[in-house]
Structures are given as C-alpha cells and as structure tokens.
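Missing here is one protein chain; the remaining ones are kept as they sit in the complex.
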Amino acid sequence: MRITVAERPVGRLSDAWRLAVGTGRLDLALRRDYQDSLALVQREIGFRYIRGHGLLSDGLGVHRPYEYRDRRQVRHAFGYLDQIVDAYLELGVRPFVELGFMPSGLASGEQTVFWWRGNVTPPRSHTEWADLVRATIGHLVDRYGLDEVRGWPIEVWNEPDLKEFWQDADADAYHRLYEVTAYAVKDVDADLQVGGPALSPGADDGWLPRFAEFVTDRSVPIDFVSRHAYSSGPAQHVPFGVHQTLAPAQRLLEQFASPRRLLAGTALAHLPVHITEFNSSYRPDNPIHDTAFHAAYLAPVLAGGGDLVDSFAYWTFSDVFEEVGIPTTLFHGGFGLLTHRQIRKPTYHLYAFMNRLGTQILARGADHLVTRDDTGRIAVLAWAPVDVNGGEPVDGHAVRLSLPVTDPAARTAFLLRSSVSEESGNAWRAWCELGRPPSPTARQLDVLRQAAEPARRHGSLPVLAGRVELDLHLARHEVTLAEVSPVTDETPPWWDERRLLGGEAS
Amino acid sequence: MRITVAERPVGRLSDAWRLAVGTGRLDLALRRDYQDSLALVQREIGFRYIRGHGLLSDGLGVHRPYEYRDRRQVRHAFGYLDQIVDAYLELGVRPFVELGFMPSGLASGEQTVFWWRGNVTPPRSHTEWADLVRATIGHLVDRYGLDEVRGWPIEVWNEPDLKEFWQDADADAYHRLYEVTAYAVKDVDADLQVGGPALSPGADDGWLPRFAEFVTDRSVPIDFVSRHAYSSGPAQHVPFGVHQTLAPAQRLLEQFASPRRLLAGTALAHLPVHITEFNSSYRPDNPIHDTAFHAAYLAPVLAGGGDLVDSFAYWTFSDVFEEVGIPTTLFHGGFGLLTHRQIRKPTYHLYAFMNRLGTQILARGADHLVTRDDTGRIAVLAWAPVDVNGGEPVDGHAVRLSLPVTDPAARTAFLLRSSVSEESGNAWRAWCELGRPPSPTARQLDVLRQAAEPARRHGSLPVLAGRVELDLHLARHEVTLAEVSPVTDETPPWWDERRLLGGEAS
Amino acid sequence: MRITVAERPVGRLSDAWRLAVGTGRLDLALRRDYQDSLALVQREIGFRYIRGHGLLSDGLGVHRPYEYRDRRQVRHAFGYLDQIVDAYLELGVRPFVELGFMPSGLASGEQTVFWWRGNVTPPRSHTEWADLVRATIGHLVDRYGLDEVRGWPIEVWNEPDLKEFWQDADADAYHRLYEVTAYAVKDVDADLQVGGPALSPGADDGWLPRFAEFVTDRSVPIDFVSRHAYSSGPAQHVPFGVHQTLAPAQRLLEQFASPRRLLAGTALAHLPVHITEFNSSYRPDNPIHDTAFHAAYLAPVLAGGGDLVDSFAYWTFSDVFEEVGIPTTLFHGGFGLLTHRQIRKPTYHLYAFMNRLGTQILARGADHLVTRDDTGRIAVLAWAPVDVNGGEPVDGHAVRLSLPVTDPAARTAFLLRSSVSEESGNAWRAWCELGRPPSPTARQLDVLRQAAEPARRHGSLPVLAGRVELDLHLARHEVTLAEVSPVTDETPPWWDERRLLGGEAS
Partner (left out) sequence: MRITVAERPVGRLSDAWRLAVGTGRLDLALRRDYQDSLALVQREIGFRYIRGHGLLSDGLGVHRPYEYRDRRQVRHAFGYLDQIVDAYLELGVRPFVELGFMPSGLASGEQTVFWWRGNVTPPRSHTEWADLVRATIGHLVDRYGLDEVRGWPIEVWNEPDLKEFWQDADADAYHRLYEVTAYAVKDVDADLQVGGPALSPGADDGWLPRFAEFVTDRSVPIDFVSRHAYSSGPAQHVPFGVHQTLAPAQRLLEQFASPRRLLAGTALAHLPVHITEFNSSYRPDNPIHDTAFHAAYLAPVLAGGGDLVDSFAYWTFSDVFEEVGIPTTLFHGGFGLLTHRQIRKPTYHLYAFMNRLGTQILARGADHLVTRDDTGRIAVLAWAPVDVNGGEPVDGHAVRLSLPVTDPAARTAFLLRSSVSEESGNAWRAWCELGRPPSPTARQLDVLRQAAEPARRHGSLPVLAGRVELDLHLARHEVTLAEVSPVTDETPPWWDERRLLGGEAS
C-alpha cells in the first residue's frame, strides 16, 4: 500500500532526541579517545548537553580536606573539572550537571558502586556538602559566566530509589539531600535550574508523588523532573558479558510518559521532564548494543519520544566506560554509539540519520517518519519492524510513499539513500567475520571503519504531477534514511549522452 | 570457468605504476586546493615523483633580468619554487624536474602555448639558458642536499616534436638545447640524472633514433629516455568540451613499449624508460576522464604497464589545471584523479586499489591480477572488459578464482570487496543526477563525496582444503578490489549466537 | 610628567581600524600561503571584511563568452569565486566586494594595469556588464543567502581618477559605469549596499562633489562613499625596489577626513565613509613597510582613525601580492602585515596590540591610548614618536601614567608588556643580520619567526590608594602594549618564599 504524503506539515520535530546524551564517569572525559569520539559525535549528530556520573567523586579531585594548624579544612580544586568543561564547550556541548557521588572525605560510609568505586552514602555533614555544592556551582559561574550556567540543568544525585546507588535507597535521606542541595544551588543564583530525582525504571509509582509532596510542602526549589528508562529483563551472565530479554520498544515510551502521568494534578505537573538516561539494556556488557537489531529496535523511540518529554538522553555516546571494569574486547556490548577508537555502531547511524531530518513533520507511522526542511529537501526515516521474540520476517519489509515536491520547476528529484542493516553499516558483523579480534590491528580498525559506513545509493526520480513515488525495500533490521531533493537541471543544451563512450545510451 | 591460482608467485609487481604522476603547471602547486588534493592522493595512493610544466615560465618568477649601472643582469629568484618543493617533500613526493618553458626575458620569440601562455621558443642566449639551468639545479642541491637531488630525474623540455610545444618542432634546435642543458646539469654534479626527449605520441619512429645518434655521436650525457602516450582520436568540439574516439587500451601499452623497440641496438638501449605522461584523451575537457568506463578502460594498463617501462605517469592527479582556461563546471572532463575540492573520480579508485595490492603476483589475466603481501593477504584486482566501440555487455561479467590460503590454521577467510562501477563510487553519475550544478553547494559537495565512496561489501568465506573459492560478478564498467585474509578465530567458547536477540540463528 | 588617568571613560574605541583590510588580487586567495596567513591574521587580529582587486578579471574566470549555434553567448562561471568566498567565511571574514577590472571578453580596449594585466577599459557593452554584475551578485545571494550578502559593501571599480586604473581617467565614463552597476546591484535586491568611487589620494577636490552631484541629480543609488589614503612621495627606483619620502602620519588622518569635508552640505553628507585602502607608501617594494619605524609611524593613525571614518583598510594583510611582479626576496618592501610564509612584521604587531585594547577609552594623547575592557583589565598602547625627517631621538622616550584600579580588593596588579622596536619583534632586522637570504631555509624561517615575537615582560605592580603607577620607557621606534590587570591573591597562608631554594628571599 502506498501512503500519499500531503504537502502541509502535520507537526514539528523537536530537539528532545538530541537535547542530551549520557557519558561514562566524568574523569573519562580527560581521555583522548573520549574527546576524539565526542568530536565525531558532535560533528555528525550534535547533542546539546551531556550528563555523566562522578563529578564529585574522588577521580575528579574536587573535595580535598587537609589539616592546617591542627584544624580540618577543605580545599575545593577544579583543575580537572575545568579541563573537562572547557573541552565540552569547545566541542559544542554543555554539561547537564549531575551532583554526585560522595567524595570519600565527606562520606558517612564505605558503600561504593561500580568498578571505579563511587561512594553512595550520604554526607557526614550536610553543611560541608552545601559548601561543596556552592563552591562548585559558584566556580562554574565565575569561570563560564552566569548567562551560560543558567542554561545548564543541575540534577541532584542518581537513582536514589536503588540501594546500589543510594545507601538503603532511603527516600527521606534523599529528600534531605535534595533540599540542602537545591538551596545551595539557589544561593549561588536564583535563576539556576535544579531538579531531580533521577529515578530508575524500577521505582514504584508512589516515589515521584511523594517527592512532589515533599518539595511542595516545604517549598523547596525545583525546576525540572527527571527519571530513567530501560527495557531489559534480568541479566544472564557469561564471562565478560550478559544476555537479557527485551520488552517491546513501546515500553520505553511508556516510561517516558510516566512522570507527566504520575505528577498530573500536583504542583510539579507542568515542569519540564527529562529522561536523563535511556537505553534497551542497562548493562554495559550486553552485545545487543552493538547490533543492527538495536538500531531498528530504537528507531520508533527516537521518532516518537519528543512527543512525550523535553529530552531523552541515550546512555551513552561512547564505549569509553568502566562501570563493570575495563572492557576486554573491542566489541563487548558497551552502551556506546561508538566503540573505543571510534567505530560507528548501527545505533550511531540512527542518530546521524535523525540529524538529517527536517523540522517539518509531513507524515509518520509505525515504520516511518517523513520530514522536510526549509530548502524543500524531504528526509524519510524508515525502519524494519523488529520482534523481541525473534519473530520478525527475515525477507524484508516495504515502505511505499508518494511525496510532494514543492519546486514547480523540478522535473526530477535526487534521491540519496543511506542504510544500516545486518549487511550494511554493521561493523559488529565485520568484527565477527574477522574472528572477533579483542584488540584489532591498525589495518583491522581501518576495515572496521569502512564496514561501519552506511550503504549509500543515489538516483534520479521523475517528478510527475508534483509528486515523487518512493519505494523503500528494507532488509532485515534495516534503518534507512532517504533524502529526496528537487533538482534544478543545469545541463547545457549541447550535452548528448550518446556521444560519451560508455555513456548510458552509447 | 574457475581459475585455480597456485601458491607460488609468478612474478613481482613493480612500482612503475606509482613511480610518477603528472600535474598542472607548477605554480598551481601554490594553491590550497592543489595541496589538499595532493595530500589525499599521497595518503591513499602514494606516488614517488611528480612532474609538471612551467618551472622556468614567468609564473614562477625564476629568471629576472634587470638593469643596474647601465648593464643588463639577471637575478635568479627561487621563493615560489622553494615553496612548491618544500610542500612536495612535506607531502612525501619528489620532483620529476621538467626544464621548461622559456622565460619571456630569455625567449627568442613570442609563440606561446596554453591559456596561461608558456613561451615555447628557443633561448635567445644559450649561455644565459645554461646559467639559468645551473643556478636552478645548483640552488636545489644547496637547499635539499646532493643525495636528495641526485634521485630526481631532470627532463629537458616537453614534446619538442610538436609545433605547439617547440617552435617549428625544430629537432636540431632541440638537440642543441638538450646538449647545452645536459652539460649545465652535469656541471653542478656528474651524478645528477638528465634525460629526454619527452616525445609526444605523434612523433615519427625516426625521431628517437636520430636523437640517440646525436647524443651518442657527441657523447652528450643522458641517463634516461622519456616519451608520452595517449590513445584518443581527433577532438570534436562542443562549447567548453570535446568528444573523441579512443583506441583500445592495448594501444597505450604499445606506446609504452616503443622506446625500447626503437632504441634496440643503440647506445641508449639499456637506459631507464619513463612514460612521463599518459592518459586516454590528451584533452583536459573530455568528459571520458570522469567516468567509470575510464577506470575499467585503464585497469589493464595499470596492471601490465610495469612490465614494459620503469614508470608511466598518469596525466594528471588533479583537475586543478588551466591549459584550456579555467574550468567552468565542477566536472568538466579534466585529467584529474580528483576534481576541484577533492571529489574522487572512478580512476582515482583504480589507483587506490593498486595501492592495496601485494608485491607477489600469483596470477594475471585479461580481466584480473592476483597478488599477495607478506601478511598472507590476497588482493585481487578485477575489471569488466570495455569495448571502445560500445559493444561491451551491459549485464555484467564474472571472474571465478580458487585462491590458496597460506595459514594452515585458518578455517575461514575475511573478504573485503570494494567496487566502482556505473552505479557505485561514481560521483560523476551523482553529479549528473543532481542536475550538473556548475559550482555545487557545500551540501552538494558532501553528497558527491559520499557518492564517490566505493561500494564495500564484506563477508566470511570458508577455507576448504587450504583454498577459498571467490566468485566476482562485475557490473557494467566495474573495477573491483577483493581482499581475502585468513582469519584467526578468537571467539570465546561460551559465545552462542542464538542467545543474541536478532542474531543469525535466533 | 605623569598623566593621571581618571576612572571614567572619555570615549569608546570603534571597530573602524579592523573593519576592513586589503588583499592582493582575489585569485591569490586560492593559495595555501595566503590562506594560512589569513588564518593567522584572523586569529590574532580579526578583521571583519576583506577587499581586493580582480574579482571580474580573467584570473577568476567569471565572464566566459562562447559560440553556440553561430551565436555569441556568455557563461558566468563561479567555481574559483566560490572557493575564495567559502574560504573567507570559514576564516571569519567577509568580502568587501570590489567590482573590477574588466574581463578581456568584455573590454573595449587593451590597456592593462600591473604585472598581472588587469584590463582597465570600459565595457564594450554596458548591457553585458550589467548582466555580469547581476549574475555575480545574484549568484552570491543564492549561495550565501540574502541576509548575509546585504551586509557586504559593494564598491564600483578602483581609483577611476587615475589613468593607470581607468582609461583616460574619464570621469563621465566612470559615472556611467557607476550608474549601470548600481542599478544592476539593486536589481538583485534593493537592500544591497553599493558605493564608490574609491578615489586615489591624488584626486582633485572637485572630483567627489561632481560625483555627488551626478548621483544626486539622477537619483542613482548610493549607500557609502569611499576613497584611499597614502602618504609617500615619488618613487626613487633601485633594482627590485624603491625609496620614497613620507609625509607626517597626520597627513593620512587628513585624507581620512576629506570625504566628510568635501561632501558637507550635499545629499551624500551623512553616508558612511570607507577608506578602502591606506598605507604609508603606495609601492609594494618599499622596504619601509618591513620596519619597526613603520609600526611607530602608523600607531597614531590606528589610534585615531576611527574618529574620522567608518573604516580604514590597511593595504594589505600579506605579501602574497604580485602587482609589480613576483617578489625576488623574502623581505622586499611588500605591503603585507606578514611576509610570505607568515613572518610577522612590526606593523602586524601594532594591529595585534590594537586587538588587545578594551572598548572604553580612558585617556589618549600624542603617544598613547589608554583603554579598559569589561573585566577591568587596562590596556595601554604607547609609541615612540617618529620624525619622517630622521630627527627623532635615538635614546628613547617615556610615557608615565597613573592608572585607576577598579577592583577594591586588589593589592597588586599584574603587568604584561609586549613590545616591538628596532631590537625586538623585528624579523626584518634579524633577516638583515642573517645576510638577507632571498629564500631562507627552514631553519632560517624558524629563526625569523622567533625574532618576530614581541619582547614580553611581566611583573607585579603595587596598588596604592586604588592606583597603579606605570612607567613606560620606549626604545627607538618602539610600539608597546601594557596590560594591567587587578590581581586576586590566592596564595595560601602557609606559603613562605624563604623556604624555597633559590627563592626571592632565600
């Protein structure tokens, strides 16, 4: 069945899909591979904000108690943080500040999370914590300017509803931390944006309303609400990896929608909602992240998420990440859009394709999104449906569209089609064929980079009665971008293809 | 029919195909587009020497007569030449020095060649010419060192058998110029390499023997012999372009062979032979240079030319070239492997594929060349036969090979195949589809760069009894590179593809 | 005598000094040395617009007549122009469009100017000229957008009052050209900015009023008025160079002021005035351009010019320039702020120092300009007075200032002083000491780059009663920038310099 797309836009594509992205702990941002990767991502995708853990953990060296004249004092040191934020701004992305975890010199306990041991206990002094927050935010304001920092969301802690991330998952203790922190932020400047509670998908439906009640009752400042979204089942471990079932992608969209649903009627009902982390699996060692399946699985989430929230941040842009230890093989199921050394995964291309879409939505459906930009270029994102139970057809899927061409003079349109699938733009598949080299040679990395390029086809389509007929046949797990641009023909009158040796009609 | 390739090499692939390349007049080397283009060419192809006209023409400003105290004197100025040679060496390529044309201050007449007006008349003073040569070569030796410059061939003039390039095509006058020049070069250092006569394809068969007789009789120094090769018929003009017939590519190889044939038995019989220019058409405005046909046409020449000569230099690496004026459209039939702004043409990829071949030749044929390198990687160059009369089949061509795998432990081999054809790696075709924009926008240039990428496919081939069966189906005008590498399988024992969602067997 | 500088600004420093800069003919912009030089200039100085000759001359290949079906037609080709403008915008500078000279295919005569032969005769068809202007400006609007191009001044021709630049210096013919051109520009868009007449300093005082009368009488569009300023006497030739007397620098400021003076009371009285070229000598082979004297000579012009005009464009940013032929030595008296290969001349640093000034003027005098920026940093430009008759003292000059410090907490201020003089930041002097190598080696270029660095000194100045006393002793021909910043002292209480080996008090 062919879908006839009307000329008039039916909606507008927001920036929610690219507003934020996740990253491994902040001190990894000091690395060259990380920065090279982020530079590539920014050039071809262009995220606005970046969020990661560990700003206040020991690895950044901010909180530094010392003794002088027999008195304990604290120096706040921002050398590494400045290197990181300087690099972010230079790369055209801004911090989505997450305040956490606890510096060991301020922690009330020993509990840590991750291989890199982030301390997840409450501060032993809320006064000293407030000093730390004020000093940190105040320093950022001094260095980058108030106008700049007012635009940076500041989120309090991470997933306090989970025992792994907040000692005993103690909600009251989080409420207290949130309150102290929010006031400390506002002490620096009343127009800074503070929010939380960065809930995990596992939080019960009462958590958020109780938090809303707390801040409302006590008039605690709050400028946005945040939570996370993941769709995987329990981890089935193998050495250096896991397998997991996945819920249908729709489950992610339901999680996106939940804060607005749960807060309806509260004082927080109209605050911006940020999904500060999302992905299929919450494990950085699940091979699903590396596959073409994954891109096709997430395509409808990227196409539709902006209807539900102000942002949803893919967790994470790069495999430079060490939460379960240092990866032992190049492809290892990491969260990254890119592997170490910047091999683009299929999901990277899904994002790069999104970056080619126009802002006018002309049509949308279960397997496609049709957009147009101000130059008249139509960009279609289409994807093969996937079945998390393995039931999808292996023999392809078709999307047939009749597209309006706005330029009345155009007699042809130029089609550029870019695709990733099991066969194309799939470095993971090439890596398997190469025998899964744990640390590929320079030559193998070149091959993987070539294999990671989407398949590109181009052609000339006739414009008939102001319309172009576009037939997209999708291979297994294919995500495709079809760009259709009206053509101004500047062929001179003397051109005769038949006179060209090997020409089409020769 | 499948060809069984033996394990033992049958020959060695020389560097003749990459020893030299041509360029537009030397002062164009001051341009950024030129240098960016050369940098790309050097990265992906890697020529050893570069040769172009105009070293002594006014555009480089070397020969500078002036009056001082009522006496005519000459200053030799090397600022531009040094900029150019510095850039060449920095880019890893050395000058193949061509001494010409005549500076206007030394010319005996007004005749010029090309839009940029190179003076092609003899010097009005051979003494002053010899001074100029000595000063120029002496300066190069001072700046770059004798060891370095001894490796640079120095060729005297260009196509003196043509009236366009040498006034009256006066052979005696050329002989005199050659003699004076050769001695001037050897005055600087006896081990510098001087040669000529850079004949055009149109020179009669007596020209070279007469030149040999001249230098032999008078014991004039000569270190190499040079000529040019082109295979096109007369120009049929259209505005800003020409069409021409082409002889079969074999005709180029016959031209390569002719110096050794004509000099057999002379004192010059064993000198190195350099084809200092070759191409299909000798016109920089014949669209054939931009096509996939052209790559397929030249493939057997590149595969076989090294058997006949010490070098054969493609004329030219870039469309930055102004002999018939400044190009008026991006694609305009220029000689270049690259267009302005570095769009790769199909023939560029033919060269880039050559650069991936190994030095051991395992097999060769009318449509293929099979090589291996020291790592055991087999690289096959194959091409669809073309018919200059338009008679080639449009439905493809097949090359079937049985290849030996040297690594006894390998149970599979990795295949990477890269292709250019009418459909793939063909920016010219995309430019036509875009409506032939004379000066494409930034976005169109991006599209053309993407369209210029060869199609890449990869896969895993079984190794059975130490052999891999490779079936190459070639599209119209396709040139393909198939690289086959034995695989060391590092898949861990716990890996089970069936546990991966969307995995092959799920 | 010490000058006490008040805290309150006495004026505002405009951008007139950096609004525009001159360049050699536009096709030189295709060169790498040119673009590398412009990149450096933009990084350290930051001009807004750039203006050069030759946009319509043959070297850019825009106007291309041809025959087709027995009829003369014209193709307009913008490949090179687009490369140039793309590069300018990428480097953060915009074209100050100069329409000229005459393409040979449209010229009514043979007269040319410069070594590169710019044709200076009127068009043989004003219709075809108008087509050319419309096509060119229309193309720029298509490619770069109307909003962008509306900001580019468009100047008609160059120095039509001189026979060298306009056949017979025929004012009526220029009026006609101006009228046709202005209408052609406005045909593209009424808000484009067109102006002229780009008079030479030698134009008699009646020229401009007659031009004003012409455009007023016929209501010809005009958006700005332009002229040039030079202060040198007649050329005394030596081989490859000239010497000239110079008028005092004040003479340049008088020339800047003349359009407003001459147009007072006319309809053009309130138009913007652009000095589209200025320099001391109008010769590109006068060694004065390379000297420290030159920077000191021009310092009061840069400090004061913005009071008189909307812009004054230094002619030119680089020695990549060929009006009297290709330079034969690295230093050759070229106009450039930079030599070939980017050696900074003293006048370059004068501009770089200007770029460090704040926008608040606190004080100014015959030998100094005191500014402050929004951070409280005070930047003083000071210069040794020069005497064009050679009478200046050789033993230095002093400027003594008492500066206000705005930060009440500062107990010290940090002084950074940068200077060029006969001894410092003077690569020309080093080149003389090296024996004037015409084309320096790589090592010599490194030495020259080091010698071109301004001398830098730094220190700590006490703040007493909110003031810092600054004593600047200037060497011969010195131009100096003194930057004074209030210090926030973050020395920890335990620091004791006496405990440091080799420390100040140890």
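Observations on the model:
To keep things simple, chains are lettered A, B and C as they appear, and every chain counts its residues starting from 1.
Heads up, the rule we're going with is that a contact is a pair of C-beta atoms (placed from the backbone, for glycine too) under 8 Å apart; a residue touches a chain by one contact, two chains touch by 3 or more.
This one's a predicted model, so the numbers in the text were calculated from it and none came from an experiment.
The chain omitted from view is touched by exactly one of A:E7, A:D86 or A:E110, namely A:D86. Looking at C:Y68, C:Y183 or C:F414, the residue that reaches the missing chain in the full complex is C:F414.
Listed residues A:G61, A:P385 or A:P492: the one in touch with the omitted chain is A:G61.
Within the complete assembly, C:L246 is the residue of C:L246, C:A299, C:V320 or C:L445 that touches the hidden chain. Touch with the hidden chain on the side of chain A covers residues 30-35, 59-61, 64, 66-68, 75, 77-80, 82-83, 86-87, 143, 239-240, 325-330, 340-341, 438-439, 441-442.
Interface residues of chain C with the unshown chain, by the touch rule above, are 236, 238-240, 243, 245-246, 287-288, 291-294, 296-297, 386, 388, 390, 392, 412, 414, 416, 418, 423, 429-430, 432-438, 447, 450-451, 453, 455-460, 477, 487-492, 494-495, 499-503, 506.
Methods note: only the chains that are shown with their structure count from here on.
Distance between Cα centroids is largest for the pairing of chain C with A. Centres computed as Cα averages put chain A at a distance of 47 Å from chain C. Counting partners per residue, chain C has 68 as the residues that reach two or more other chains.
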